[in-house]
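The complex is shown incomplete by one protein chain, all other protein chains being positioned as in the whole.
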Amino acid sequence: MRPIDLRSDNTAGAEPYVLEALAAANTGTAASYGDDEVSARLARRVSETFEREAFVFPVVSGTAANALGISALCPPWGAVVCHEGAHILVNEAMATSMFSGGAALLGLAGEGSRLTTAALTACLERTAWDDPHSSQPAVLSLTQATEMGEVYQPEEIAALAEVARSRGMRVHLDGARVANAVAALGCTPADLSWRAGVEVLSLGATKNGTMTADAIVTFDAAVAQELRFRLKRAGHVASKGRFQAAQLDAYLTDGRWLASASRANAAMAQLLAGLARLGYEPVVPARANLALVAVPDEISARWAQAGVQFYVIEPGVVRFVTSWATTDADITTALHRFQHDSGRA
Amino acid sequence: MRPIDLRSDNTAGAEPYVLEALAAANTGTAASYGDDEVSARLARRVSETFEREAFVFPVVSGTAANALGISALCPPWGAVVCHEGAHILVNEAMATSMFSGGAALLGLAGEGSRLTTAALTACLERTAWDDPHSSQPAVLSLTQATEMGEVYQPEEIAALAEVARSRGMRVHLDGARVANAVAALGCTPADLSWRAGVEVLSLGATKNGTMTADAIVTFDAAVAQELRFRLKRAGHVASKGRFQAAQLDAYLTDGRWLASASRANAAMAQLLAGLARLGYEPVVPARANLALVAVPDEISARWAQAGVQFYVIEPGVVRFVTSWATTDADITTALHRFQHDSGRA
Amino acid sequence: MRPIDLRSDNTAGAEPYVLEALAAANTGTAASYGDDEVSARLARRVSETFEREAFVFPVVSGTAANALGISALCPPWGAVVCHEGAHILVNEAMATSMFSGGAALLGLAGEGSRLTTAALTACLERTAWDDPHSSQPAVLSLTQATEMGEVYQPEEIAALAEVARSRGMRVHLDGARVANAVAALGCTPADLSWRAGVEVLSLGATKNGTMTADAIVTFDAAVAQELRFRLKRAGHVASKGRFQAAQLDAYLTDGRWLASASRANAAMAQLLAGLARLGYEPVVPARANLALVAVPDEISARWAQAGVQFYVIEPGVVRFVTSWATTDADITTALHRFQHDSGRA
Partner (left out) sequence: MRPIDLRSDNTAGAEPYVLEALAAANTGTAASYGDDEVSARLARRVSETFEREAFVFPVVSGTAANALGISALCPPWGAVVCHEGAHILVNEAMATSMFSGGAALLGLAGEGSRLTTAALTACLERTAWDDPHSSQPAVLSLTQATEMGEVYQPEEIAALAEVARSRGMRVHLDGARVANAVAALGCTPADLSWRAGVEVLSLGATKNGTMTADAIVTFDAAVAQELRFRLKRAGHVASKGRFQAAQLDAYLTDGRWLASASRANAAMAQLLAGLARLGYEPVVPARANLALVAVPDEISARWAQAGVQFYVIEPGVVRFVTSWATTDADITTALHRFQHDSGRA
């Protein structure tokens, strides 16, 4: 019985076009460390994608994208304000604190996995500004789509960024699944980033089809200049940079990234609809390709035995993630196995 | 006129088998962050290659390999002793100092680009041991092949390591071109590493045929355990780890890595022989795929105009590097262009 | 009208014996950087005070004592578990994170300001041990007396330390007011430290009578050796070390430190008794020289106008701190002013 893998979009392979792009880039010699034509093409592609001049830095992981991107926005004595469930706070081994020279990560509560302007405002109001005893909030980091599969509307990001900027803070977006959010919202990448006040963006790609390439994108030339140095000394500049750039360039070409994300989102919608028919509901509204669903442990244990892979992230709560590679048949099969086993309960 | 690129082995593309390995790894889903079958296979392959249990950590750059590998050997108040021309000291933007929490890099003079036991011994004798005012030498880092294309004999490494260990220091090898050294020396990887006292090794691969994958190799389980954490918080763990592992696994399979290195070495030997006929000699003995050659600037300027790419690294000294991809025809063409233009001088 | 200062024990001056000790130490020349006779005498004094071999490092602030002491116990990828109101988490600008190379500070809830074994156990149970995505709990840091004026019994510290050590964690005590705790509990310094499992201790002294000298005390020779290097490179080794040592040596001589703490504690008891008669009670049981008292803001505002200095730390809660220098007359005067102004309410 073939297992249906709904553990993570990280478990999927790469889209075929990625291999084609790598092969196409593998021609002759090229200047190293990103000073090549493919990297230049990627830079243009990113600027087109975001409808303004943007600077792009390929990296090998989302953790690198987040931690290095934020480190260029935050002084060592600063604090990064994020949701208490943010990946940078919970799952990245304090990489952001390390690269920034010791910055604090300040997690705020927020229904589901979304920050609110009320929570942010309250946090900033209780801050001891200009008091050296206290880390100074310097960066707001939002995750889009969130760690629980929710999304922020562009105007929600803009409102949060407005609060942040009123206190001199800068704005970062952890876009590990930003393609899924763009696809879900039907907006443009610009709407979710600089038009809403985002200055530095982790542009997730690996989860959504590339092999080893995510990217930092910034719209600020001074930040970009600083990142050149920060990445090199962090060992995050590949010598044959064209092979990182080629993956990302192909990813952003002809709307592939959004097509892939749409497929993943549709698979999740199909899954959630089927689960709803079985009586299982997400614990927060799920708009992208990830959902937390309330499922009794004895049920989920049987589902696992029936050949569907997923994570029980806390008692009674199961996490499902779909990817660009998830097929209709995968979901149909999974739901069939769920139904069969739920029925026996 | 097609330029002949002798700038760096980083300008070459990837070997065709790398693309095949990536395609082969791109099947179905797999656990993320290196907990997959390809990564397990790589671990076995590395142990076989080095003839003992070894631990391997794919990374995206040699800088990451060096800096993170050393950081697991060196306390923040330690000093890393290396040659004054070592890549870690001169070309890696102090990544080693950053990842180790502020360690000193102590460059010693040494004829050509090789450290001597005499220089190392003198350094250790003048050290203020146990004096907190002074960084304490904690790691010896050797480069093999060296930054100038020389090599250490296994017994030379062993002798240096012996001196280091007599003062409690640990031993690191920057093996950005270790394949070329193994091929040139006709010894085994074990001879150049743990048998000679090396505890952590940067296993270069990108320069010699892979796309985006180098590796840290260690023979010490405690260092390996520490590296798991150090890599994650540095953002150097790829989520789809199989694609990093696949490149390295293919690289080490069927002696490909040494075959590629041998081709590069042979190309350099062919080049040097031709240059000698023209009256140009390397400034230090060159055994691998890199050489510094004394060439008057007015001559090298004409060679560049004639369609050969290389770096003038200081007045009167040219650096040539060959790679797995350099062909006999490339060298013949380059020499032809040199001859033509030298003749006019 | 002379203000009565109950803001902090940091606002008090130094005990007269400190000036005498400085004058006594100011004789002739002495080896620098702690290699002098006064420093040697302090080392013996600390060992006697703690009834076993101990190593002492004078520092200029409690923040230095905490951050450097913990940094010698915690790897960069570790987490320091403490109360959510711990000074190291809330008031020290992430110094501990900086000196440890990026360690996480993990604040746990706990009634009043005390950690419980239940909370600690729950935290350790939900930890993803050996998972590089998560900071690994490595140090338990307790504050004694706590930030809210409570104390831990020796057996409570021992029970918490036991839980910590069952997971390989090490134990640190922030003893900014440990003298007050020892005096309040009537136990010995050993009872509250190594006998209860504490390995590194911040020995507060400045709040309790010295001018510019606190200390790190450890019972672990390897930690002590590491601290020699950590302190030097942090700039925390005074060249004329005898003047730091002299303050601490005098402090610990003839039970002065406990006599001073007892006076401060007694002043607080007198204050709380008077406040109770006026109808104001501490929000948690206060045993040492600091108390949080529930006082309506309109009342506390009048008290402030009446010439008593203190901090309103949140709406409706006032913090009082007494010191070695607080006199019976100070408290009597303060209570008189309170009574007068409460009466008008």
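Per-chain numbering from 1; labels A, B and C assigned in written order.
Basically, contacts are C-beta pairs under 8 Å (C-beta built on N, C-alpha and C of every residue); 3 or more make two chains touch, one makes a residue touch a chain.
Everything quoted here is computed from the prediction, not taken from an experiment.
Student: Among B:Ser135, B:Ser260 or B:Ser300, single out the residue that touches the unshown chain.
Tutor: Spelled out, the listed residue whose C-beta touches the missing chain is B:Ser135.
Student: Which residue among C:Lys207, C:Arg256 or C:Arg302 touches the omitted chain?
Tutor: Looking across C:Lys207, C:Arg256 or C:Arg302, the contact with the absent chain belongs to C:Lys207.
Student: Which listed residue, B:Gly34, B:Pro76, B:Gly235 or B:Pro282, touches the chain dropped from view?
Tutor: Among B:Gly34, B:Pro76, B:Gly235 or B:Pro282, only B:Pro76 touches the chain that is not shown.
Student: For a quick check of understanding: of A:Pro3, A:Pro76 or A:Gly316, which residue touches the chain that isn't displayed?
Tutor: Result: among the candidates, A:Pro76 touches the missing chain.
Student: For chain A, which positions touch the chain that isn't shown here?
Tutor: Touching the missing chain: residues 33, 75-77, 101-102, 132-133, 136, 226, 228-233, 237.
Student: In the complete complex, the non-displayed chain touches which residues of chain B?
Tutor: Counting only chain B, the missing chain is touched by 76-77, 90-95, 97-98, 101-104, 132-135.
Student: List every residue of chain C that touches the chain not included in the displayed model.
Tutor: Residues 5, 7-8, 10-14, 19, 22-23, 25-33, 59-68, 92-95, 98, 206-207, 211-212, 229, 232-240, 243-244, 309, 325 of chain C touch the chain that is not shown.
Everything that follows uses one rule, which is that only the chains that are shown with their structure count from here on.
Student: Taking all residue numbers at the chain A to chain C contact, is the shared part over half or under half, that is, same or different?
Tutor: Same, since most residue numbers here occur in both copies.
Student: Round to the nearest whole Å and give the separation of the Cα centres of chain A and chain C.
Tutor: Their C-alpha centroids are separated by 42 Å.
Student: Going through chain B residue by residue, note those that touch at least 2 other chains and give them in order.
Tutor: If we look for residues of chain B contacting two or more partner chains, we find 33, 229, 232-233, 237.
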